[in-house]
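Yeah, one chain of the complex is gone here, protein chain that is, but the others are all in their spots.
For chain A:
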């Protein structure tokens, strides 16, 4: 017996005139999960969230909430609540009245005793007890964010929708809120659906990440899966930092293919989709999977151009003849001492199976170069 999914998309397509924002999405979100919809702007993630909330209607397909088809159900009859981007708090109401807004809409009516009791609990939950009579504009961004959370959660929704909730906060506050949101989700035990374009946020907070691009779901999986086993070039590039090296398949043996790089070097890379001889591919190499050593040890050789020492790690930009600049990340331990210096020649190694080969998708047409660190010369 499998549980009924909290949210289910069945063949959902959304068009605005001639523009297709979301095309043919199938997605089931299990109960009590923290799911992130991740993708660049315009990938359709917000449209998906708004279709769950009822602010947009699918052009095709259907959205189910806890097994019920939501077609024709207006937002005010759906068992979900949303934390809006920039919060959309009511400026004419104080903090407590903002939080009590949803409770006051409940039919049959709740007693005013119960309303103020539950609003008080919600305030305490987001650590704003005693702020009930403050005006919205008297609060800081972080406090407004927590009021928005309390205002949504006080209605005990089946699912909480979060639309880029942390985008307006500074970095320190954002990290705090990430932890707070995770704790809240675990405490309350309801499903959270988070929309974000920040891959770090998606990886760090959620149980499942749903990577979207061009209106489609590219990959759905646990954060570590998404990072370690990206489904395609777009995911490899968008999630985390990576080096992309273009090359050509020259042979294969089981899971591995031999790829000849622009500089003539041949490396063994794991393939994620079937590849055949002669295919042009991009090989993804995560910076932390590269190991640096004295010249002569590895297959790739280069010269250190820049070093960014970060304490526990050091990042190197390494110029490789015929390939371009590679980013490498090395752990640093106390007392280890010998960091490579700019100008020093190094050999670059990597564990077998860490390079991933993807078919080149230049015709993909989407902006997938946000995290690119390699200028490929071919």
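What we mean here is this: a contact is a pair of C-beta atoms (placed from the backbone, for glycine too) under 8 Å apart; a residue touches a chain by one contact, two chains touch by 3 or more; residues count from 1.
Basically, contacts and distances are computed from a predicted model.
Student: Write down which listed name, "Menaquinol:cytochrome c reductase iron-sulfur subunit", "Stage V sporulation protein AD", "ABC transporter permease" or "Isoquinoline 1-oxidoreductase subunit beta", is the UniProt protein name of the chain that is not shown.
Tutor: The chain we cannot see is, by its UniProt record, "ABC transporter permease".
Student: Which listed residue (A:68, A:135, A:186 or A:305) would be found touching the missing chain in the intact complex?
Tutor: Answer from the full complex: A:135 touches the omitted chain.
Student: Which of these touches the unseen chain: A:151, A:286 or A:329?
Tutor: A:151
Student: Tell me which stretches of chain A touch the chain missing from the display.
Tutor: So the residues of chain A touching the unseen chain are 53-55, 74-77, 80-82, 84-86, 88-92, 101-102, 105-106, 135, 137, 151-152, 155.
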